[in-house]
Each structure stands twice: as structure tokens, then as C-alpha cells.
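Yeah, one chain of the complex is gone here, protein chain that is, but the others are all in their spots.
Right, chain A next:
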Amino acid sequence: MSDYQPIINALIGCDMAKTTELVNLSLTQGIDAKDILNQGLIPAMDIVGQKMETGEMFIPEVLMAAQVMSSATEILKPTLAKEDSDAKGTVIIGTVKGDLHDIGKNLVGMMMESGGLEVHNLGVDVEPERFAAQVQEKKAGILCLSALLTTTMPMMQKTIDILKDKGLRDQVKVMIGGAPVTQTYADQIGADAYASDAGSAARLAKSLI
């Protein structure tokens, strides 16, 4: 049993040099890349997400942490066996048709990826049919829909309707978010979850899988 606390602390502190140094050191000590990832880096990003949720960490710090996480994962890649790096779940994410906002949605995607999920970001202005087709093709367990305009929120409902029409609704959990979106709206349109920030979105996604 190794102690991953120093790696966790370095990553939460957004310390690029320290994190990569500790990851390299762990590898030379013969620690499994898989364990460094699953017991060090991913739990650290979970904490970053929680700190974002509680307002202890802010977006620029979260972005910095994600950058450190990404560099650390690059170091592990050559030694990571294929089955070790298999993501724990597949997520399709995008902003609904008619809506061009992408900042919040990209943050959510990044936090989910850092949390060990496989994320397919479809971008903005995504047709309901395209969401459904991607859910089917990628066998996604989670579909995340973003809308920043009250005028495009109904597209969330429409996307869920299309999932039903295509018989896909039962195999995918639908999460929604965006400034005007609320839990009440999620309940109203039959979404599985609502998240108000990227930190809680990543946590919720993992709990849904």
C-alpha cells in the first residue's frame, strides 16, 4: 500500500513540477501506473471538483489543476495497459440546438474527463437527432445537455423526446445544466439529474454510472 497523499496534495495545489516529479518517482519505485491514476490523480481531481462546488476553488484554479492532471496522465500513458485506462463510463456532452454557448459545457466535460470518464464533446448547436445517434453509436451511459438561453431550453425536452422515440431513453441517463436551468425544470422534462456547476456535474455523473 503506497501513500498517494503527496501526489493528491500536489495536484490540488496545481503544482505542475511537484506533481510530475512525484508521478515519475512513483513509477521508478515500481508502483503501478493504474494505481497512481486511480488512487492518486483521479481522487485528487474529485477533491478539486468538491472544492469548486463549495466555492473554495475557482475556475482558473480548476483549469490549472486539469492541465497538471493531463500532463501527469501523459507520463503514465506508455506504462498504462490498455485495460487499465479503459474509462469507467462514456459521456456525450453538448450545447443544444440554437445555442452557441460553450464555456460552461467545456468545463463540465473537462472535469468529467479528469474524473476518469470517457467524454465525447459534440460542441454547440447540436441537433436532438445527433445527440441520439451519438448516444447509440458510442453506447454512452450519460448524456449531458447544456442551454444558456431560455429560448433554447425547450430543445432539452425535444432531445429527451427523440431518445424516447428511438427507444434509447432507458439506456442513458440525461443530465442538464446552464444558467437558466433549474432542478424544477429537470423534473418537469424528465431529466435524470441537474447540476449547477462543473464540480457537482462530475460527481453526479459518476454516481449515476
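One rule holds for everything that comes next: a contact is a pair of C-beta atoms (placed from the backbone, for glycine too) under 8 Å apart; a residue touches a chain by one contact, two chains touch by 3 or more; residues count from 1.
Rule of thumb we're sticking to: contacts and distances are computed from a predicted model.
Q: Looking at UniProt, which of "Tripartite tricarboxylate transporter TctA family protein", "Gonadoliberin III-like protein", "Dihydropteroate synthase" or "Extracellular solute-binding protein" names the chain that isn't shown?
A: Not shown, but named in UniProt as "Dihydropteroate synthase".
Q: In the whole complex, not just what's shown, which of A:I8, A:V68, A:V91 or A:V124 touches the removed chain?
A: A:V124
Q: Please identify which residue in A:Q5, A:N24, A:T150 or A:Q171 touches the non-displayed chain.
A: A:T150
Q: Among A:D102, A:E129 or A:D192, exactly one should touch the missing chain; which is it?
A: A:D102
Q: In the complete complex, which positions of chain A touch the hidden chain?
A: Residues of chain A in touch with the missing chain: 55, 58-60, 63, 100-103, 106-107, 124-125, 149-151, 153-154, 179-180.
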